[in-house]
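The complex is shown incomplete by one protein chain, all other protein chains being positioned as in the whole.
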């Protein structure tokens, strides 16, 4: 099998760390470039003690340069902040390198919406039409032919996968969707700050970002497309004292009040019957973040509440693996003609 | 000042432990009886290592007997399971002892509703009319005159206090209330079981009990009374990897879509202006469970989402102190003619 | 009772936060000044959400000025870094204000040792002779007459209280003491940094600072004084994924190999018989950090290992309360002629 050389720009955050872990076990891809201005010159294995003695540990961290990247890599992962990514992606695409971008820079199709929520102008709006939203279960065909992947946000991944079957089978009213999401602290990033210190997060729970989390327009864009009409949701986020994991509790109203759990469950089973990573739980079971830890699984539990005529969907993913680096790697697999699961067969270590 | 002798039945759970802590710092009450069949004969300080050398440590644990209790106590706290409490309360009242009951046995006014949700018949329905629901902010007057207090459930406390001002000022529609509550693991009790082991709860998050948590009818009963009409809610619970704390995120629809945060905040400020334990946070601030840890505070944050015309109320309490033992002690203070705050002035230790 | 006005310099760290909590419940002391350059101008209650509505919340944060302090305060607590504290203490003493210093600046009697371990010259060595090491159980008499208190370090407090009885009764050899200490993350401070982020500390355990933690000379100075001879110890520290708590496991060799647990326990009981805050556990019991959380207790457990002829002492304290702010307040009580326990009767909230 031919080795595919890949690069990673942005190693100081948790997404870069997770991608490095996954690449160390990938049989066809080789990390040949790792970029960080702050850490350039060090061996990657010295910066990541967990990587010591493993593939990738000997890569010397360098400063990003698109032409250098084109010589060393077939594909580059951008794990840098929104705003920084778009210029890098532009330069890489011009140099003939495929790009999987972790940031929000290419997720929103309308640059006006981007400007409104991210408080900056988009500098490469001409690239937006060619960017493919990288949810493998929904868009594998387009991903395989793309050069630029907008890797989905962590929360949107959990919500879109949670709602897709209900929309496809027209089970719910779209007017009244409330999403109550909870995320582990890796979602808050690795930049030092008082609110993310151990002693501020441990033995604590809080909401944040209400009512205007930036993932809102991304979710609405994708849900509206799947529903075939404009959908507005109430999207609300909370910070868990855990490292990883998102659980989204999605409150919807049943279109037909007499719908039963059997019917809803059968519809979900139909939608996801060929998707190995979407695990529809047995009726009566509810998902837990630990069962998807470090994996690509999205576990979905369904509750039908006859009293309030609601369908409540519980959707869990690992925000770092499925919600960022693992999904990026799945997209890269598709871009490179590999089976989507390559290097991503890991199971959650329990506990 | 005269010393009031109190008894505690049920010491092996977290609520009994918390009450003992609070009583050790109470200047007018003295723990003179502690009952537990399983631990009878031991000194309380030997069973509770944290109590060593403090008031209450020398009490010898005994088996509950109503007549013995009448000789030793002016008032008894029942921290025993629902179903067990009602018989004990009956015996104590007959013996002339006031009772503060932690269980659900006297919270629901309709014994039929009790039977439906708790799967057992009520054995003392004749006591229900004299039981007072022990929320001091709402019912202090009745509490002071009562002989039997139904101490509110932890989740209901957070929800009722969170919604009261909105109902009083008629700010919201009552048809569409969704409550997404999250609780620390003390709420799951101290009985050994696999799902509450450290390794099953730590670094994990999950929902439980959907869609039929037993606190649902209690919340609906009280909210309906405050609203002056029958209200049905969607009430949903989750387990946090923390020791203490409840955060309820309460999703409501504004009656008047044009309502502003300023208006809503002013209404809440008006309702709670004389309640020292209800802390309405400044506009833009959101509550955190750590800020109420070990205390009687209920911190409330308000969010008005213009996009979806919703009022989102975030309400936090300490489930053990405000949600159980501290509230029980506040009720006992009122029952005994003491200022409600006596022995309950504690602040959260941070972090 | 007369109100004593006290000031606090340094509010952004955990020790300042803890002192504020304790002062809010102190009946005779009033926080009348709180200083922080970074936060000056804000209300203290806005900076500390947990303090909202409580004594101290309305103090406006100011920039430190010794003359201003002299007008507002009878006593000032310095919760600022080593190196910064000594100049402030000097200015305050000149202005006639008593000082309790949390830092290491006045703990080491030999300024040469200070320079060697803290990598800076002492700027006020002339103050060292009047500084009293603030361990109330050992030096209450001197503390009561002092103007400048060197509040002990957290680790030294646990080790000195753990070893004192063994030294007093000449139970152990002093050549071979190994201390293996573990501390919660509040000990690492509140300054933002990657190693103290939640995701770097949670579900992790590590040693740090070996073999030259700065508390080593402080422990050796005090232990040597108690032993009446120079003692060198091996002192080693680890970081726990908890908020609070220190457990020091102290390995010593018995002077008489035939010593029994009964004898050792009796000796410890004799030493501490009048010290309410030192709780010698029953034979066979071992201390836990949770039992002293938020309190002034030092719980001590004793193990005699016949196989290796060792006495192992386990000593636990709350590093923030007993190991810093609570002990500072106890010292302030003594300085002001109050009973040492005033405002410090709190019990650990469990769990």
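By written order: A, B and C. Residues from 1 in each chain.
In the analysis below, contacts are C-beta pairs under 8 Å (C-beta built on N, C-alpha and C of every residue); 3 or more make two chains touch, one makes a residue touch a chain.
No experiment lies behind these values; they were computed from the predicted model shown.
Enquirer: Specify the shown partners of the omitted chain in the complete complex.
Expert: A, B, C
Enquirer: Among B:14, B:48, B:64 or B:133, which residue is in contact with the omitted chain in the full complex?
Expert: B:14
Enquirer: Considering the complete complex, identify which of C:264, C:314, C:329 or C:347 is in touch with the unshown chain.
Expert: The single option touching the absent chain is C:314.
Enquirer: Touching the left-out chain: which of C:8, C:174, C:188 or C:202?
Expert: Of the candidates C:8, C:174, C:188 or C:202, C:202 is in touch with the missing chain.
Enquirer: For the chain not shown, which residue from B:5, B:168 or B:196 touches it across the whole complex?
Expert: Selected residue, touching the omitted chain: B:196.
Enquirer: In the complete complex, which positions of subunit C touch the hidden chain?
Expert: The list for subunit C reads 176, 178, 180, 182, 184, 199-200, 202-208, 210-211, 232-234, 236, 238, 240-245, 247, 249, 251, 286-290, 293, 301, 303-305, 307-308, 310, 312, 314, 351.
Enquirer: In the whole complex, what residues of subunit A lie against the chain that is missing from view?
Expert: On the subunit A side, contact with the omitted chain comes from 14, 17-18, 21, 24-25, 46, 48-54, 186, 202-203, 243-244, 276, 279, 281-282, 285, 288, 290-294, 299, 321, 345-351.
Enquirer: Just the residue numbers, please: which parts of subunit B touch the chain that's not shown?
Expert: Against the left-out chain, subunit B lists 14, 185-186, 190, 192-194, 196-203, 241-243.
Keep this in mind: only the chains that are shown with their structure count from here on.
Enquirer: Looking at where subunit A touches subunit B, is over half of the residue numbers used by both copies, so same, or under half, so different?
Expert: same
Enquirer: Mean of the CA atoms for each chain, then the mean for all of them together: which chain is nearest?
Expert: Of the chains present, the most centrally placed is B.
Enquirer: Among the chains, which is located farthest from subunit C on the basis of C-alpha centroids?
Expert: Between subunit C and every other chain, the largest centroid distance is to A.
Enquirer: Between subunit B and subunit C, tell me the centre distance in angstrom, where each centre is the average of that chain's C-alpha atoms.
Expert: 36
Enquirer: What is the distance in Å between the mean C-alpha positions of subunit A and subunit C?
Expert: Roughly 46 Å separates the two chain centres.
Enquirer: Provide the C-alpha centroid distance between subunit A and subunit B, rounded to the nearest whole angstrom.
Expert: For subunit A versus subunit B, the centre distance works out to 39 Å.
Enquirer: Which positions in subunit C are in touch with at least two other chains?
Expert: In subunit C, the residues touching two or more other chains are 14, 186, 202-203, 243.
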